[in-house]
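Written out below as structure tokens is the structure these notes cover.
Omission of a single protein chain aside, the complex is shown with its protein chains in their original locations.
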Amino acid sequence: MIKVNERIGVFICHCGLNIAGTVNVEKVAEEISKCKGVVHAEHYIFMCSDPGQEKVRQTIKEKKLDGVIVAACSPDLHEHTFRSAAASAGLNPYRVEIANIREWVAWPHEGKGEEATEKAIKIIDAAIEKLRDNMALLPVEVPVTKKVLVIGGGIAGIQAALDCADAGLDVYLVERGQSIGGKMAQLSETFPTLDCPQCIETPKMTAVAQHPKIHLYAYSEIEDVNGYVGNFKVKIKRKPTFVDWDKCTGCRECMKVCPVKVPSEYERGIADRKAIYISFPQAVPNKAVIDAENCIRMKYGKGCGLCAKNCPSKAITFEGNGSIEEVKVGAIIVATGFDVMGVNSFGEYGYGKYKDVLDALQFERLLAPAGPTSGKVLRPSDGREPKEVVFVQCVGSRDPDNWHPYCSKICCMYIAKQAMLYKHAVPDGQAYVFYIDIRADGKGYEEFVHRAMTEDGVIYLRGKVGKIVEEGDKLRVYGVDTLTGRNVVIDADLVVLATAVEPSKGIDDLARKLRIQLDQDGWLSEAHLKLRPLESLTSGIFIAGAAQYIKDITDTVSQASGAAAKAIALLSRDKLEKEPIVATVDEEVCVGCGNCVSICTYNAVELDPELKVARVNEGLCEGCGACAATCPSGAIQLINNTKKQIFEMITALTRRD
Amino acid sequence: MRGALLETGEETRRTINNFLSRLLQEKMVDAILAPIETSTGLVTPGFVTNPEKTHIIDVLAPVIPGVAMATVVSQITHEKPVEKRLGVILKPCDIRALVELVKFQQVNLENIYLIGVDCYGTYPVIKYKEILEKGNLPVENVFEALNKGGETEFRDSCKVCLNPVPIYSDLCIGYIGIEKGKLFIEARTEKGEEFLRKLGFKLLELKERNRAVAEILRERETKREKYFGEAEKELNGMEGINSFFEDCIACHNCMEVCPICFCKECFFDSDRYSYVNQNYLEWNPLEGTVPMLQAKVQFHVGRAVHMASSCVHCGLCEQACPQDIALYKLFGLIARNIQRIFNYTPGRSVEEKPPVQEFKEEELKEFIG
Amino acid sequence: MEKVMVSTDILTDEEISRLYQCVSCGKCLVECPVFKATGVTHTLPLPKSRLLRYIVDKSRGKISYFFGPQPIESYRLNQGVPTVYECTLCGACTEQCKFEVKPHTLWYKFRALMNMAGYIPEPLKHVKGGFTETKNPYSLPEDMRSYWVKKEKLIGKASVKRNARVIYFVGCTTAFKRVNRGIAGSMARILNYVGEDWSLLGEKEWCCGAPWLMIGDIERAREHAVHNVEAIEETGAEEVVVTCATCYRAIKQEYEELIDGKLRFKVLHAVELIKRYIDEGKINLAPTDIKLTYHDPCELSRLSGVIDEPRQILRMVSGEYREMEKNKENGFCCGGGGFLQATNNDVRLKVAQIRVNQAVKEGAQYLVSACPSCKMALVDGAKELKSDVKVVDIVELVAQLLGLSSK
Amino acid sequence: MELLYFPGCTLKTSAKNFEDSALTVASKLGLELRELPRWNCCGTVYSLAADDLMHQLAPVRNLVRVQELNRDKLVTLCSMCYNTLKRASRLVRRNSEKLETINMFMDEEQSYEGRVEVFHFLQTLRDEVGFKKISEKVVKPLKDLKIFPYYGCLLVRPEEEAIDDPNDPTVMNDLLKSLGAEVIDNSFKTVCCGSYLTVDKKEVVAEMTYKILSAAVKDGAEAVTLSCPLCHFNLDFRQAEVAEKHPEFKRIPVFYFTQLMALAFGLNPEVCRFNLHFVDPKPLLRGKGFI
Partner (left out) sequence: MEKDYFEPVIVGFLCRWCAAAAADAAGTSRLHYPPNIRPVRVNCSGFIDPVYILRALLEGADGVFVAGCRPGDCHYVDGNLKARRRIAILKETLKTLGLEDQRVVFEYISTSEGSRYAELVKKFTEKIRGLGPSPLKKKFLTV
């Protein structure tokens, strides 16, 4: 339908000589002025300059323009500039279209003036055809819930929760395990500062417990997430603890009497825990949980029950099946951390059959003062003090054929640390480290490794270990030293494998629930690796810490604060403005076939059950237009990108004069 | 498949109608939607609720009177499912169209009992009328063609149809591969078996039926290849298409009758698209409006792009063309090729998503670059 | 989504069974003049019957069987208005239909249904008011009805008598329209020429009611029918002659049903009467050499079967009589029917241009028709085409050849 | 059940004992091993040369022979033959240009279509016969005979060709258990015996043999069993050099697993042709009353 009193202004930019050097701007202006509805056509040296923008504002007012075309550079650069200029002159920003005649015409066709001018006219023509049907729009306003959900209670989650809470936002911190603290709580000491991790993390953990704004959901999981930025509805499932946490004081009397012994996850299997347990001394919350699979009473429904008898505050009930709570949040921070591969995957090192072949996290527990051996390094097989310890780097990392192609980044540092701590614990012991390349790129890292080599006499052998075989009570390690070119066989008392770091288990179905992407190795995909590492592609969901990629505590904490800052910034406004280019449905045409519903990635379209007509949720719709393309009757269309507009653009572009 | 064998003697139609009226009597269905005979001798979709009245039903009439039965069911259950239990008599292509319409939320199968019928072929509706006027029963010609083979005046799409026996239905009234004077009512789902058991039939297995069907299919496979081979040669390039669509007056009746063209208003007819029609319809006082080839190609090829992936090869487009253009050559050919690249058979099962509603990570490499 | 309950009681069961006999074979689509003129598909017979079936299904057909009568979405009715009304009701589709659906009778009932639901084209909404008052579709003052007598200088020679053997029922399109005044004048002169005892109804003559049927208001049509029959019977006339094909069909085929009684007089079209006069020797026409062709008014030839009389007259009039390619029952419509002039005049003009061209193609100098609406439409068409073919009504031609009128 | 089998050159010459014992054991188990007609040498070690066209002709021609009988399964006994044939069949199936060049070159043969599957006899015993059926056939269980099963390289490396878990293969362990023998297991069972170094660097092979056998003896092994004639030569014949360098080394006999099966099935010991061994196994067997 032809609008009757269209008043379109076209501004052609010279961009100095970038455009004018190739495109005959005078001819373009003259040709375009003849187009239907064009009441003003002008060319100017620098449209994006202040005088240029002023020219636009002036002409809008003087000639009461109801549409503006700026033929200049790529819309990615100045679309926003010219739309706000027009807005300040009272013209709705969406009545402005940009025709890219620099990157798409002037530059690639230098020296072909005539064809370039011809092409420029066609592109401007098409922009005019599109503009004719552009509706004046206001950004879609979406209410904001000023609350944050943090998934994962490791140091990243803790730091992010504290930052958001300090900024006055309510935080729901959800931790899958019995206590927050994550992997950091399992370490003996940190590199390069050799701090005691519990000493530096516990204050933050207690701060989380006491912070009025932080609602801690320990021993809980994310059941289901839907909604959109500013309005996420999250179902959190509190797993059944079978202990009444209000009464439990954390006195651990129950743990003393429980007859069941099961390998402890916190101690990574080199020590046991009871069926009723609190993970570690500084655990927050300091409340016990019952592991239903192994507790006799829970398994058979009767018998035992010693813990309940012994519990001074009668907190143990053996009942309850957890609960599901629904919370509304405005932003989500995913800080689910990482896992370490077990030794049982590596056949050449004994498939985990040899007791004295440990992974590095298990060795951390041996070195930990509060660990099962209270800091003394003793062999799990016979409890003797190992005199020869071999550390093997890059087990499963940098190994594209069999395991992971990536470098696990933190092993070089913690192996050096572990070797050093071993030497402090066993002064006359000898540590060997088989490595490919030492990567110590952090502040004070290189010096730390150098100290391990010189002061603690750790022998670094550049080569890989081919096979480990049990020889009597010794572990014969067949390796090679590529620097001397000779095979090396060491009869070690203990072997520590620096196994590869992997994304934490269960991240893939959490990612599916959050509708965020994982890369091919299972790490969370960031919006842009260089410029937007803390945001996922789904707006409103941020990522921090090792879940995005392996990183040490320093980087993790800084990322956590970064993600928190992003969430705080997002939720600082009362209303969120969303690009109004969303899908709309013409109910008279829609026949309710559901093509758009099943094709939409963002579940932004539902079928209204009675009227059998599609409905678009403007908040969820990202404006990709996939529904418009799959709708046979053209009922659902993208605002300002209707089929008619595209057809008219095609006709303009293919017009032969 | 297990089913019940009925003695029909010469009275095939009466036996079927008795069977249907018993369904009504036993209150297994409240109404039967079936082709019923009209005063002009033709059949048209109609309701029968009174068990005595089933004599007007003519299940085996080898004709599709205008609109497919699937469209009728879709018109009823489009907005909400029926509360009363409805038995529907459906030819195999009807069932395929019905299943496709379920996938596009146009049909709700709640309380609907599908009674499939073997279909060895149907006549174009005008031909059917001529046979009636000459006084003999078209059904006889079908049985004769079935036993002796040989050329028939069935519609092209029926001559190359690959499933004369319905695949997806509760019951199936079968005569292919059954010797004369008998009828085989197959039960394909529990509901079907429950029906037959309630009516006191003994269920047995008939092997030679499958053999007969397989034999028919082999013969039709070759015919189908030849048919589409010719179509491909004829439709090659704009010249071929120009002569193919020479007589087309762009009345869009092929779209109106197509069972899986479910839009309220066809996109190519609507104002969201019509800009083209004015530009391409030459208006001159001598001839009135003359649809240019561009307008015809845009309409037919455009519609094929929207619907060919779900085309059930019923051939109604050809029967609805007033200018007698062999449209099934075009739509059947495009549908076959598209369905082949997605390995998708419309109407095979309700769960299988149509190609336009989903996509896969790894596929269609050959179309890139 | 606004919905409206639509009653379909106007459709008899016989009509509904005919509606459902349609097998969508599409043969009716080829000959539809409006489609030929515009190329727009939604006014074709099949889309019309699909919409009608949708409405019938919902209010009393298979959908209502399951869910009770259901309302119709108002946007569908709005979209349905052009579908139903932009049609000349020429009956070409009925002619082509092999399955006895007789669609054009259904389109009349469809209009009645739409009118009852209040969904009629804007222009017709305005016509209704004036039409009710002035009893003629052109809403011209009643006394203008005999204005033609003055203009044709027949004062005293064409008058209203208390009783007469033949009543000349002039019809509004003949009486009120300047282009058709000649037809009335010629008819009057021919009747006087043969010394017929005839009279006009004058003021008492109301519109024959056909336009009301085209709008869809059957009650109004009934009023007109009852009034006109009374007026005619008062004069004790045995025969009524009309010069308009629409009036002819309405009185002959619709009146008995409308007044729910028998007509006590015969209804003749002017051609039939003239043919009789010729047979009775009261008129004889000398042959001429003018090249002419005859346009069959749809309501006269296809829908009423009067086909041969005009041809016999014309063959007597000229040796050069040529048949157009589309003639007799398959005649192509002039575009004037179905109140299209009010609903969508440029479609009417396009159809008329096509028809005029068909005549030009035969090399005709004169295009003769037998209905004022056809003449009006064909004249407008010829003007659009700037063609020099002269459009003339058969009555005018006869009168002219008898030397009774000047043109 | 009739199986097409590929003997390989050594089984016709120095390893006749392996073939004879295998054939008789197979027939006892109801398997008819039919020799592949017009077979040619398997090409011994799989060529790692970049342009290995000439070297692949031999194995592919054997596969063509199988295809000529329009069969698609071939069983091998010797580990070397198994490894070479299997890797060749995988190479041509993956690399169609190479297959084309090979087919063009062997113009007098029909073109190989790549459908033949190569199996080792141990796989057939495990997967088709099953150890339960084998233990039912045992007449004289090899009680108190401590045997160290040695797999070598070619049954377990590279991974795609492995007939069992490359790091910890157990198929021969289970076979010996089903024969009633006591199994001595250690991680040297998959360490290389030195293969063709036995031609120009005998001392390296001696060193490897010493390492493997001394570990086995230390664990109490009285004999070794294996399925590769080359390993048999290195571990059996080279024990002489080992004894020279390590006087304390105790010699132990080396059997093919089919010989032990023949004994356990109580078949005529002749078929085991114990005279072909360098370290005479007869004293041990007589001592344990098996012959």
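Order of writing sets the chain letters: A, B, C and D. Residues in each chain are counted from 1.
The rule we apply is simple: a residue touches a chain if its C-beta (ideal position, glycine included) is under 8 Å from a C-beta of that chain, and two chains touch if they have at least 3 such contacts.
These numbers were taken from a predicted model, which means no experiment stands behind them.
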{"item": "In the full complex, displayed partners of the excluded chain", "value": "A, B"}
{"item": "Residue among A:E30, A:E54 or A:E115 that touches the chain left out of view", "value": "A:E115"}
{"item": "Absent-chain contact - pick from B:E26, B:E246, B:D271 or B:D324", "value": "B:E246"}
{"item": "On chain A, residues whose C-beta touches the chain left out of the figure", "value": "74-76, 100, 102-112, 115-116, 118-119, 122-123, 126, 515, 517, 537, 581, 599, 601, 622-626, 628-630, 638, 641, 643, 646-647, 649-651, 653-656"}
{"item": "Chain B, residues in touch with the chain not shown (by the definition above)", "value": "232, 235-238, 240-242, 245-246, 267, 273, 276, 282, 287, 290-294, 296-298, 301-302, 304-305, 308-309, 330, 333-334, 337-338, 341, 355-356, 359-361, 363-364, 367-369"}
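Operating definition for what follows: only the chains that are shown with their structure count from here on.
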{"item": "Middle chain, criterion being Cα centroid separation", "value": "B"}
{"item": "Selected interface, B-C versus A-C, where C-beta contact pairs are more numerous", "value": "B-C"}
{"item": "Distance from the mean Cα position of chain D to that of chain B, given in whole angstrom", "value": "64"}
{"item": "Junction residues of chain A - those touching two or more other chains", "value": "588"}
{"item": "Junction residues of chain B - those touching two or more other chains", "value": "80, 265"}
{"item": "Interchain pairs in contact, sorted by label", "value": "A-B, A-C, A-D, B-C"}
{"item": "Touching residues on chain B, where the partner in the complex is chain C", "value": "31, 33, 38-40, 42, 44, 47, 65-67, 72, 75-76, 80, 82-84, 86, 125-126, 129, 249-253, 256-257, 265, 269, 277, 281, 283, 285-289, 291, 319-323"}
{"item": "Chain A to chain D touching residues, read off their complex", "value": "347-348, 351, 467, 469-470"}
{"item": "Chain A-touching residues of chain C, taken from the complex the two chains share", "value": "1, 73, 75"}
